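The complex is shown incomplete by one protein chain, all other protein chains being positioned as in the whole.
Right after this comes chain A.
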Amino acid sequence: MSVSVRIPTILRTYTNGAAEVSGEGGTLREVLQKLDADYPGIGGRILDETGKIRRFVNVYVGEEDVRFADGLDTATPDGVQISVIPAVAGG
């Protein structure tokens, strides 16, 4: 599946400044693996040492926070946009 991935400012050093890159994979896990292959090191910023999504990172597949879906096993349909966003709050 071909998807697009939005990159937060603090990770754009890995993507040569690109705010959005294309990706491949049927699940979020596969997309992140391919992303790390294309942009070495970026995967280790999004996932911790145990392979889980870091607790201060929010990842969305389309409009859905993957923690409400299947986490790294969340399906990534063709054409979907994935967003990686640092956790912020304080309304």
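In the analysis below, a contact is a pair of C-beta atoms (placed from the backbone, for glycine too) under 8 Å apart; a residue touches a chain by one contact, two chains touch by 3 or more; residues count from 1.
Keep in mind that, in the parts below, contacts and distances are computed from a predicted model.
Peer 1: Can you match the unshown chain of the complex to its UniProt protein name from these: "Cytochrome b6", "Methylmalonyl Co-A mutase-associated GTPase MeaB", "Aldehyde ferredoxin oxidoreductase" or "Threonine synthase"?
Peer 2: "Threonine synthase"
Peer 1: For chain A, which residues reach the chain that was dropped from this view?
Peer 2: So the residues of chain A touching the unseen chain are 6-11, 13, 19, 45, 48, 54-58, 60, 63, 65, 67-68, 83, 85-91.
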